[in-house]
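As you look at this complex, bear in mind that one protein chain is not there, while each of the others sits in place.
To keep things simple, chains are lettered A, B and C as they appear, and every chain counts its residues starting from 1.
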Amino acid sequence: MAKKIKVLVWNEFRHEKYEESAKNMYPKGIHGTIRDFLSNETDFEVRTATLDDPQQGISEELLKDIDVLIYWGHNYHDEVRDEAVEIISKRIIHDGMGFIPLHSSHESKIFRKLMGTTCLLKWREANEKERLWLIEPGHPIANGIPEYIEIEHEETYGERFDIPTPDTLLFISWFDGGEVFRSGCCYIRGMGKIFYFRPGHEICGAYYIPEIQQVIKNAVRWAAPSNGPIPILGKARPFPRT
Amino acid sequence: MAKKIKVLVWNEFRHEKYEESAKNMYPKGIHGTIRDFLSNETDFEVRTATLDDPQQGISEELLKDIDVLIYWGHNYHDEVRDEAVEIISKRIIHDGMGFIPLHSSHESKIFRKLMGTTCLLKWREANEKERLWLIEPGHPIANGIPEYIEIEHEETYGERFDIPTPDTLLFISWFDGGEVFRSGCCYIRGMGKIFYFRPGHEICGAYYIPEIQQVIKNAVRWAAPSNGPIPILGKARPFPRT
Amino acid sequence: MAKKIKVLVWNEFRHEKYEESAKNMYPKGIHGTIRDFLSNETDFEVRTATLDDPQQGISEELLKDIDVLIYWGHNYHDEVRDEAVEIISKRIIHDGMGFIPLHSSHESKIFRKLMGTTCLLKWREANEKERLWLIEPGHPIANGIPEYIEIEHEETYGERFDIPTPDTLLFISWFDGGEVFRSGCCYIRGMGKIFYFRPGHEICGAYYIPEIQQVIKNAVRWAAPSNGPIPILGKARPFPRT
Partner (left out) sequence: MAKKIKVLVWNEFRHEKYEESAKNMYPKGIHGTIRDFLSNETDFEVRTATLDDPQQGISEELLKDIDVLIYWGHNYHDEVRDEAVEIISKRIIHDGMGFIPLHSSHESKIFRKLMGTTCLLKWREANEKERLWLIEPGHPIANGIPEYIEIEHEETYGERFDIPTPDTLLFISWFDGGEVFRSGCCYIRGMGKIFYFRPGHEICGAYYIPEIQQVIKNAVRWAAPSNGPIPILGKARPFPRT
């Protein structure tokens, strides 16, 4: 039997505790909603953690047993302790843990550290229509996805998105108000795979849309560790001459 | 004194001869309009050629003296003789001639040959608004370009655009009718640089817009040959052991 | 139960019929050897075909039932009929069939067509040592692969290799005689995934090396179709305004 992919869904979980509109939209928290739809898959084993958990829900102990980390943060990026950022970064770069930052996590400490740029962008909260166009239909994350995904109401993000060129650009969003955005971005960093995925404002309902759920499921499978060799770095002897 | 960049603007030149609306928009032909604005640059030396010229305006003799080829074709791609396609391809791949296919040239024989894919896309003629968002403001082709360029009325192109992932993606277009499109795509192929640039429907006036002109001028300078070494290919002797 | 990946191993199969040294090295033909080690995998269903088969072993009928095509050709590329090249290309670009050209297939009609460049390189037959360094240990094709793979005696290939920049560069080879070579190159073209893999001279024994076999097994799984949407290309209506 194939080994299950161990997923941790980490959520800031403040909006859904303290703001009526977010609480109404995601009564179980965003992490709870994501956990629920992932748990239907027989090849996943899913846990959740939040910012207000002990150790902010992030420790070496916990992460060493995680294959893929899904991450949602927004207003409290600065509260995340630097040690947690180091732990996550090391798990990705050294050990190949997959990392799926969602939506406003573009501005999280960990994503900015991994990218090396500001990761800033244009934005507004105007309940605009978003249409995510699939750019690489041959990619594993395109499995079962239609040509485009529509979200009736979403927060708007717009270019320039200050990120490194993605290794693969999967989705480009069209917004009613006139912007475009690189909404699905694949990277390899060290041993780890990263997939930034844009949708998911806390008072809109993107994570209830089956196609959005399918993208995240596909991304988990794509981002799971590949079982390649840990590179031996540092001082090295020459090979014998033949 | 620096050597001038020798530019050939090649145009199918049928719409502007035989169709009233295109003739009115581009009385000198699209090639004439492009030649005019390029000729203002002191570092360019510009010529034009068209499909109905002797040898369809494309011969080894002519191209061996050209640094950058700008190319506009649409309804008569199939008329272009295969020999001409070979001549252009060889000049790009072997000799490093720059190549700037415009608009409907996405479906030209030469572009499809260079890309290896169908280069098909979605399209409609609906006079929609196009907004080209600049994705890489640090790239040489971004010189003097604003954050976005608006074209009031244009033919619409939409993804999926069946091309290889660009080496650099410079522009993404937003269209009024709901599509997005990768409108500025840089490639290196062999010794040559290629820049596909989307705008330029024959009855809209994109080539009169100063920012569009600036993109094309920048692209000519970027695509000019780099004077690197011609690789020696084929059978090779080993290096002596030390 | 998961669907099996249907693999076709196509081989020119002339060296191993008519040349003693190749026949001794691969008595079942290169295709037979590859089939044998792939057939140990329970998720593969493997067939073979060769140039001297009816229809050169390539027809629409046959390929429409194939998920991944492994391809070895060398001295008789020109004999492959253009129709066969079209059939393979269409299956890759339109339908997402995976394609794994091996060794001297770099110069095959089909690979050159897909790449758009000459695909030429430096080479010599000098029984040199090759050491393939793994560049992206986080990639799925790195599964179970060591840091480097050594081949005691191989034909030498050297840069410049006239190909488009790979979407992902997986292996770089070091050769005893002083060259380097991009030996493992991933591309997406249309709906299909392509993995060029260098080793496999007909009189050396690369395909008997377990790590080389493992790379090819990994590549088959990586290149299998992703079940993304077939893009709808051509004339398209605008979306209704909201």
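Everything below uses one rule, namely that a contact is a pair of C-beta atoms (placed from the backbone, for glycine too) under 8 Å apart; a residue touches a chain by one contact, two chains touch by 3 or more.
The structure presented is a predicted model; accordingly, all values stated were derived computationally and were not measured.
Across B:Arg14, B:Arg160 or B:Lys193, the single residue that touches the chain missing here is B:Lys193.
Checked against the full complex, the candidates C:Ala84, C:Met97, C:Cys119 or C:Leu134 give a single residue touching the omitted chain, namely C:Leu134. Contact with the chain not shown here comes from a single listed residue; of A:Ser21, A:Asn75 or A:Thr118, that residue is A:Thr118.
Where chain B meets the missing chain, the touching residues are 96, 129, 131, 134, 136-147, 167-168, 176, 188, 190-193, 225-232, 239, 242.
Considering the complete assembly, chain A touches the hidden chain via residues 93-94, 113-118, 120-124, 126, 128, 156, 158-160, 162, 164-165, 167, 176-179, 187-190, 231-239. Residues 131, 133-137, 147, 158-160, 165, 168-169, 172-175, 178-180, 182 of chain C touch the missing chain (whole complex, contact as defined above).
One rule holds in what follows: only the chains that are shown with their structure count from here on.
Chain contacts here are complete: no pair of chains fails to touch.
Per-chain CA centroids place chain B at a distance of 32 Å from chain C. Computed from the mean C-alpha positions, the centre of chain A lies at a distance of 37 Å from the centre of chain B.
For chain C, residues that reach two or more other chains under the stated contact definition are 167, 176, 188, 190, 231-232, 239.
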